[in-house]
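Note that one protein chain is taken out, while the other chains of the complex remain in position.
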Amino acid sequence: MSDSENGKPENGTPEPEEPQTEAKAAADEAKAKAAAAAKAKAQQDDAEKEPWEKDPVVPELAEADGDPLVKELVSEYGESIQSAQSFAGDLVLEVGLSDIRDVCRSLKERHGYTLLVDICGAHFPQREPEQLEVIYIFYSLEQNRRVRLKVRVSEGVEVPSLTPVYAGANWPEREVYDMFGIRFSQHPDMTRILLWEGFNGHPLLKEFPLEGIDTGAAIYPEYYEESAGPVAGTGTGWKPPAPPAPGEPDGGDAGESETP
Amino acid sequence: MTDEILTGADQYETLFGVEEMELNFGPQHPATHGVLRLKMKIDGERIVDCYPIIGYLHRGTEKLFELHPFFQNVPHTDRMDYVAAATNNLAYVGAVEKLLGLVVPPRARYIRTILSELQRISSHLLWLATHAIDIGAMTPFFYTFRERELVLDLFEEYCGARLTLNCMRPGGQPYDLTVGWAEKSAAFVDSFPAKVDEYEGLLTENRIWKKRTIGIGMLPPEVALEYGVTGPMLRGSGIQWDIRKAMPYEAYDEVEFEVPVFTNCDTYDRYLVRMEEMRQSASIVKQCLDKLPEGPIMAKRPRVLKAPKEGEVYHSVEGPKGEIGFYIVGDGTANPYRCRVRPPSLYNIQVLPEMVRGGLIADLVAVIGTTDIVLGEVDR
Amino acid sequence: MKRLLDKIMLLDLFAGLGITFRHLWKRKVTVQYPEERMEPAHRFRGMFRLDEDRCIKCTLCARDCPIDIIYIDWHQEVNPETEKKEKLLDRFDIDIQRCMFCGLCEEACPTTPKSIWLTSKTYELASYERWQNLFVDMEELQDWKIRPKYTDEEIA
Partner (left out) sequence: MEGIKEVIGPTLFHYALAPALKIAVLLVAVLTLIAYTTFAERKILGFLQVRTGPNRVGPWGVLQPIADVAKLLVKQDIMPTQAVRWAYVLAPCLVVGPALVIFSVIPFGPSAEVTGNMNWFITDVNVGLLFVVAMATIGVYGLILGGWASNNKFSLLGGLRSAAQMISYEVPQGFSLVVPLLMAGTMSLSGIVDAQIEQGRWFVFAFFPFGLLAFFIYFVAGVAESNRNPFDLPEAESELVAGFHTEYSGMRFALFFLGEYANMIVISAVAVTLFLGGWSRPFSSVESLSFLDLGFLPGGMGGLVWFTLKLLVFLFVYIWFRGTFPRYRFDQLMDLGWKWMIPAALIAIAGTGLFKILIR
């Protein structure tokens, strides 16, 4: 932390820094010794410890080909079920784009997954060419179990809509479209849902900056030309009015505010 | 000479030139509980069609989640369903714990259960207040707020905030109970069922209330499932499903409670479900206070919470409005790569057109009240 | 038969009237705000306080703030008395306008007792001046008294 900077820390790196003290080096040495001793002791005690006193065991991805549901679906749809994995008890199936509606219909009608829990999207720019992903979560009341389906999509490709199968897929699919730009074929009303009609861009894509881009262009054509709205990185574009106190050019930012 | 016999609406249309009127209901309307907008076609007072428009309160919370480390996101969850912050916190920290494999100590689990049940009471009280005032009974509003204030006082004493609690952390609880908190909340839950009787005395048997709610906003169980409706709305439609029973989290498998179910699928039954849930919540809090174990409140956790390189979880809890769930994708950093909220209100309000079609405007108000939406959660 | 009788006698309506009538005589729960004030709980998260002496300038609070409203500048300087290097705060500003009082800064503070804390039991942060009173600096954080005067007695 240098004092030439604004003192405003970056947020991406949250590792709590050790407070810098003069005696750090000496302390480090002592600490290392103590840690080694503690570690030996810890391994000894570990067996008696309660689970919350131990270091957390991070769950790992595991293949779930042996699951009965997976077996059935594979026998029905074969190659379409591209992979089946489980993580922390959740079953995740990756399904081919073209078969997704059939798989969902089968889940609903044959396997009892009657409750559509959620539909959402995700964006992985490092994956090529299928950067986008649509995730479906279903729940079965009889088996008391959730299952997740995933479909990988590349940009511009339409995903078969689930609205003919689950009426409740309507709004979440619209939201996925709104946030990621993934269009759904045969959807009754493929319009934006949370953002307004003239919004440029899809905000949950990774390249979309937090400040927003060009948001006003399409709805304020009299102010901005097409795709020439407020520029990203310049903040909200709105500046606080200059404070009446003299000798303080940019109001609001500095700390020398006055108490009346 | 034609012998054509005109029937129903056609007849009127030909005789009097009746037209449908478009009515814009909201976003500034006292009965929309926020900024819900409904574009309606009405024929007299009868609703022919209804098209909800949402998004007026969209704040990009899911984008915010991606930009902040796990522990910094807890206050953001407060601001989605702002009348039920504790259950939002619980769903979020539950998802993070599942992703990171953290095990929560029993005392923290009990405290979480108590908090989320108190939150359920306070959320249902707010629902009852607004629902009753929508139907025209203004007094329950003040009686429920009187009790809600006590719940908020308890929250304030526990975590320092009344509404946006920020009262849970991945791995445990940030604070232990204060001295005397348990006694205070025990006193509250002891006196609370009598207060519920009071509200019920004003409404349950009242013939006007019954007329306004029985048979209104019918939601058959098939339709409810089809639309992903959860929570009291689903239980009012006769489907006994409650995540607290189905997939117990925290301390719910160690306490006894009943999941009220009513089968008439109308507004009145959803009202009864919620009234009974408040009583059950009070009893859960009581049991938890009796059983409250001693011990640590925070699990051993790494100093920096980092998600595994690969892996994604979905964890949901039974919020006052329904299933509130978080889907988190980890990428090995301290931020969630993608964090999706499954908002119960979004799914519950999606079914609104089905429930109000063919009803009157007065019914619409009752039905919006019974869905118990919070627009902060619908729009996020 | 009994139900019919109930219906004609309007018993359900009279029950409701009875409940409201009983409340007519109950003690009122209103708190007459500017004259009476509710005492916040001990953990109530309100206005910030800072203790400059306790602060070790680690900037953890600024890092843990989800919305980055804490601005800290410091420099090192040799203390002429002890001849040791010491960190001195140049700036410790908080933009209260955007603060959501989540208390994560207080939790992040490594000192004991905390050098930044919110449990000052002040909740009256309303201000007539948007850009002046809600952007507090180091001195104000240590001795905060910009609370507007609400009651007549206070103004007088």
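Should a chain be cited, it is by its letter among A, B and C, assigned in written order, with residues numbered from 1 in that chain.
Here, a residue touches a chain if its C-beta (ideal position, glycine included) is under 8 Å from a C-beta of that chain, and two chains touch if they have at least 3 such contacts.
Note that the coordinates shown come from a computational prediction; the quantities given were computed from them, not determined experimentally.
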Response to the item:
Touching the missing chain are B, C
Item to complete: Among B:30, B:220, B:293 or B:358, single out the residue that touches the unshown chain.
Response: B:30
Worksheet entry | Hidden-chain contact residue, picked from the options B:67, B:163, B:259 or B:362 | B:362
Fill in: Option touching the unshown chain, where B:136, B:332 or B:358 are the choices
B:136
Practice prompt. Touching the hidden chain in the full complex, which residues of chain B are there? Just list them.
Written response: 21, 23-24, 29-31, 44-45, 132-139, 141-143, 146, 202-203, 206, 208-209, 211-212, 360-365
Response to the item:
Listed in rising order, the chain C residues that touch the chain left out are 13, 16-17, 19-21, 23-24, 26-30, 32
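Quick note on the criterion: only the chains that are shown with their structure count from here on.
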Practice prompt. Would you identify the chain whose C-alpha centroid lies closest to the centroid of all protein C-alpha atoms displayed?
Written response: B
Discussion item. Taking the mean of the C-alpha atoms as each chain's centre, how many Å separate chain B from chain C?
Written reply: 27
Worksheet item: Which integer distance in Å separates the CA centroid of chain A from that of chain B?
Response: 23
Worksheet entry | Centre-of-Cα separation between chain C and chain A, whole angstrom | 32
Worksheet, complete the sentence: Within chain C, the set of residues that touch 2 or more other chains is 64
Worksheet item: Considering chain B alone, which of its residues make contact with at least two other chains?
Response: 68, 71-72
Worksheet item: Can you list the residues on chain C that touch chain B in the complex?
Response: 7, 12-13, 15-16, 19-20, 23, 29, 40-45, 64, 66, 100-104, 107, 118-119
Fill in: Complex contacts: residues of chain B adjacent to chain C
68, 71-76, 78-79, 139, 143, 146, 149, 153, 156-161, 164, 166, 174-175, 178, 198, 201-203, 205-208
Item to complete: Enumerate the contact residues on chain B facing chain A in the complex.
Response: 54-55, 58, 60, 62-64, 66-69, 71-72, 98-105, 171-172, 223, 225-230, 239, 241, 246-247, 296, 299-304, 308, 310-314, 316, 323, 325, 327, 329, 334-335, 337-338, 340, 342, 346-347, 350-351, 379-380
